[in-house]
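In what follows, a structure is listed as structure tokens, so that the remarks can point back to it.
All protein chains of the complex are present and in place, except for one that has been dropped.
On to subunit A.
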């Protein structure tokens, strides 16, 4: 009950930021073939732009506004255009451009410097996240623990095959997966904390587990089956200190996942920094109350910044003035109970929120397990398209407006945007298929578990399965497309056979061509 009460007010303390900053170097080219012309935020997922998903998650959680950070001016402009013209939600969305080479932490730093961080807590959401997690529960966990950061983690193995014991290969794959982390989780003073956070790739032989962490939590687990959803609650003060403080290396922090979070995790057990986090947190308690009122009085979060930052400065000062009694609200709880076991106090915790383990997934979630997926590789993109039309269909708000055709056993079969879709004779749309407006099919086509964009022209006898076809694509007669992604304005001439391919925008597939397991784009065509 207490948690729920917290949650209902929780989001007021939080400022939602959706980020499309530059991913760390190794990941950046993964989606390249799909992004030839457009910003990542505008990538269609089941015929809806990617950005709509995190925004609708935030709206569901009760946020009234969100800041969208986009790297690169051009991209930002197109995202802003989308927001002003096509954004279907009711939130007050503002798009901010940061330089192209900026990582997510760089972007945060910039926001702090410009006084754009106006709440005591920040909810940072990676723009490519599709999830039905209860954002409120995450925020509540964060607030209850007075945490410096709270990470949303989800179990990869559980999502795969729950009944089958994982084999040797699965373990090794987990180690090599993109963005795989060694996550150490342990209980300290009753909170489930992230006590270790290190990318698998940066570990050659041994993990660098802090002895303080070992001492503090007595028993911890180090896991490789958890993925970081890259949705974080961050205490503004702790974040500011980590990014702009005088700790060595603070200025070099560029990415949130691989640098900022590990830094905060390490600080928990490092007295010097940890306590700063605590004190900062004590101040945010006070700040937050003040802000609650302001927030409610002025709904538009944008133009108030100057005044607010001033106010905050003042508050910070006054709160450290009133010395002995008012200090260290949350901290006495934390350091007190463990004073025996630990040398001095403990820093503000970094909490772990493992989806499906820490909080029950939302009621409508399938299999009793929530959905979390980041679209950061071609594979995950294809998977996400399938999931959104299948098991995670609750995420796709837009599909509710589609014409839903129900199959034989009452299962949802297919979604058709509107009546402008033309179907040829004996053309069959199978389970989990989506077709956008204005697309035309020839005769005897079959579409299974696939997404077809708007204004596509599909010839006769075309078989499409497990694939994603973007807008304005034309596919000639007799083509077979399996497990592939075809971007906008692609022409596939007749009798082509495409399997396991990613085809970039405006590519021209010649007649009768056979492509297996290839990535094709106009760049390598010319």
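Basically, contacts are C-beta pairs under 8 Å (C-beta built on N, C-alpha and C of every residue); 3 or more make two chains touch, one makes a residue touch a chain; residues count from 1.
The rule is short, and it goes like this: contacts and distances are computed from a predicted model.
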Between "Trafficking protein particle complex subunit", "UBC core domain-containing protein", "DNA-directed RNA polymerases I and III subunit RPAC1" or "Translation initiation factor eIF2B subunit epsilon", choose the name on the UniProt record of the chain that's been left out. "Translation initiation factor eIF2B subunit epsilon"
Residue among A:32, A:91 or A:214 that touches the chain left out of view: A:214
Across A:47, A:224, A:373 or A:488, the one contacting the chain not displayed is A:224
Which of A:73, A:175, A:404 or A:511 contacts the chain that the document leaves out: A:175
Tell me which stretches of subunit A touch the chain missing from the display. 157, 166, 168, 171-172, 174-175, 182, 184, 200, 203-207, 209-212, 214-215, 218-225, 271-276, 278-279, 316-317, 320-325, 327-328, 332, 335-336, 339-345
